[in-house]
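With one protein chain removed, the remaining protein chains of the complex are shown where they sit.
Read from first to last, the chains carry the letters A, B and C; within each, the first residue is number 1.
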Amino acid sequence: MNLNIKYFGQIAEITNQNEESIEFSGLIVSELLDVLYSKYSDLKNKDFQVAQNQELVLGDKEITGSEIALLPPFSGG
Amino acid sequence: MNLNIKYFGQIAEITNQNEESIEFSGLIVSELLDVLYSKYSDLKNKDFQVAQNQELVLGDKEITGSEIALLPPFSGG
Amino acid sequence: MNNKKPKNVFKEGAITSEFIGNSIYKHQTKTSIGAHNIFLGQVRADIVDGKTVSVIEYTAYEDMANNKFHEIRESAFEKFDLTCMHIYHSLGKVNAGEICLFVFVSSPRRKIVFEALEYIVEAIKADVPVFGKEIFEDETHQWKQNT
Partner (left out) sequence: MNNKKPKNVFKEGAITSEFIGNSIYKHQTKTSIGAHNIFLGQVRADIVDGKTVSVIEYTAYEDMANNKFHEIRESAFEKFDLTCMHIYHSLGKVNAGEICLFVFVSSPRRKIVFEALEYIVEAIKADVPVFGKEIFEDETHQWKQNT
């Protein structure tokens, strides 16, 4: 399936873009991360969370095709 | 000795003045209160504290001649 | 200037929103501050036995009150790592909806301002000889009790 992935903060500095489409044939979040790690090896050293449909998800969560975002540590306020 | 006594809030409504001089021959706060109770009998039903030299004192405190104040419950803010 | 001399915390009448805004503005040159916390006491139009409070008239044992405000101030600076602290309290008449108490604390970090502000406001309520006369629309009154 075709996924739209958003990047923020220091994650977007590594990917060098704020968003992109990726063709994904796996099932769960950790498989998507493997795809991204192979594309952007510097991501491996970064602290981030994954949101799907604007909710934080863990690695075993099924990818539903909704909007995915990679979120570095929050630092509002 | 001659004492200057200040009244505030609902206490001043009973004494009908904000301050007065009283000639006092006793030693301690509770004796002064007896003098004031006999002058203003409505004071007996009122909740108040006594300050001497701007510090709260109890009935057994010696009267030193400094400024005395009768303070109803605080309600700042 | 002698720092030990208590400042006069009292202001005649209500504390305006312009005064508060201006006080916030003045802190923008203090760039070690990361967090401000502000408490505002506002006069409530309480309804008692069918009558509505329209004004609170504040009086105080002013000398003792300013000494108590000063003690609270010193003790808050000792307990908490505060950059600034300001207290203003109204005297005289303040209408329902207007502000009668303004407490403003600032610190590099937020956890400190929360603790400090609550400490200061509770101490003011408990220890400072200020007296509020709640005047109803029909000119009768009752004396405010803090709870």
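By our rule, contacts are C-beta pairs under 8 Å (C-beta built on N, C-alpha and C of every residue); 3 or more make two chains touch, one makes a residue touch a chain.
Remember, predicted model here, so these are calculated numbers, not experimental data.
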item	value
Left-out chain, listing which of the shown chains it touches	A, C
Option touching the unshown chain, where C:His36, C:Arg73 or C:His89 are the choices	C:His36
Residues belonging to chain A that touch the chain removed from view	6, 8-10, 51, 54, 69, 71-77
Residues in chain C touching the chain absent from view	17-18, 20-22, 24-25, 27-45, 96-99, 106, 108-110, 113-114, 117-118, 121, 147
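Here, only the chains that are shown with their structure count from here on.
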item	value
CA centroid of chain A to CA centroid of chain B, Å	73
